[in-house]
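The complex appears here without one of its protein chains, the remainder shown in place.
So, subunit A:
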Amino acid sequence: MAEPLLAIRDLKTYFVSKQATVKAVDGIDIDVNRGQVVCIVGESGCGKSMTSLSIMRLVPRPYGKIVGGQILFDGRDLLQLNDREMADLRGSDIAMIFQEPMTALNPVLSIGTQISEVLVRHRGVPKREALDRAVEMLKFVGVPRAEQILREYPHQLSGGMRQRVMIAMAMICEPKLLIADEPTTALDVTIQAQVLDLMKKMRRETNTSIILITHDLGVVADMADHVVVMYAGQVVESVDADTLFSEPKHPYTRALMESIPSLEEDKDVLYSIPGTVPSAANFPKGCRFAERCPIAKPSCFEKMPELREVAPGHLVRCDLV
């Protein structure tokens, strides 16, 4: 197989303050191939957003710090680039869209300015020309009245429209990798489907790789080629999407599947995983899921399990499967 577009190796992103060290991302490995959609799944606080911000090198300063590992993008280690080189890459080769389209756009700049400035910055295109490209791009992402929208401001658009604008902004330089951090969480269900379809169309037409961060397994089923399940800053399972749904191995993944309500069963109380995620400032030395795990043995609390290959291409961090 060809070399992956993005290879994350043993990435560690910590929040370091005088009081505590919070291990938001604690040694993860993720591969993304060209044209592939990789979903990162997990509960809030499992480190999935920090993973994406680490790839962009936009971890909140001054406390957030990437303390170790490698992020190989197209053969270059992003963590070795200086700020200027990294900024050249952002928005050009790696683009990102965020969860909250309401606040992710600048309220005092017109849509046209916000889209075109990416092209002006990275491609050196004159503003006029960049605005023409912006119109094309807006039409492509399904924004009606594109010429007019260009002169409007974010508060004049609906949430779905804003997310389309965000996608247009991210895709205008045809990046090799698009990172989407819960792009549909803040949207209505019908709009969600439209935005996901749009991302599929993007991938088809530009062969862009996508990292999609979500906690919604429905979105995973719809979009993913490959799935990475994260728990407490670690990868606990990594496998292609079909296998994940047919044969989930890790007890946490199985519990996640369990918590999807099904139409066949008539349950009064929805299933939820008992207990809570351990504090990232104070992880146990053994398996981080052991406390909540239905099949945990005493040995699980003693030793951290390794991420091992249980079947070809199927990685699981559990000694009991």
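What we mean here is this: a residue touches a chain if its C-beta (ideal position, glycine included) is under 8 Å from a C-beta of that chain, and two chains touch if they have at least 3 such contacts; residues count from 1.
The rule we apply is simple: contacts and distances are computed from a predicted model.
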Which of "ABC transporter permease", "Sulfurtransferase complex subunit TusC", "Cobalt transport protein CbiM" or "Pyruvate dehydrogenase E1 component subunit alpha" matches, in UniProt, the chain that is not displayed: "ABC transporter permease"
Touching the absent chain when the full complex is considered, from A:Met50, A:Leu89 or A:Val195: A:Leu89
Which of A:Leu6, A:Ile40 or A:Met169 contacts the chain that the document leaves out: A:Met169
Residue among A:Leu11, A:Val118, A:Ala241 or A:Ile273 touching the omitted chain: A:Val118
Option touching the unshown chain, where A:Asp74, A:Glu100 or A:Glu258 are the choices: A:Glu100
Residues in subunit A touching the chain absent from view: 56, 58, 62, 83, 87-92, 95-96, 98, 100, 103-110, 117-118, 121-122, 153, 155, 166, 169
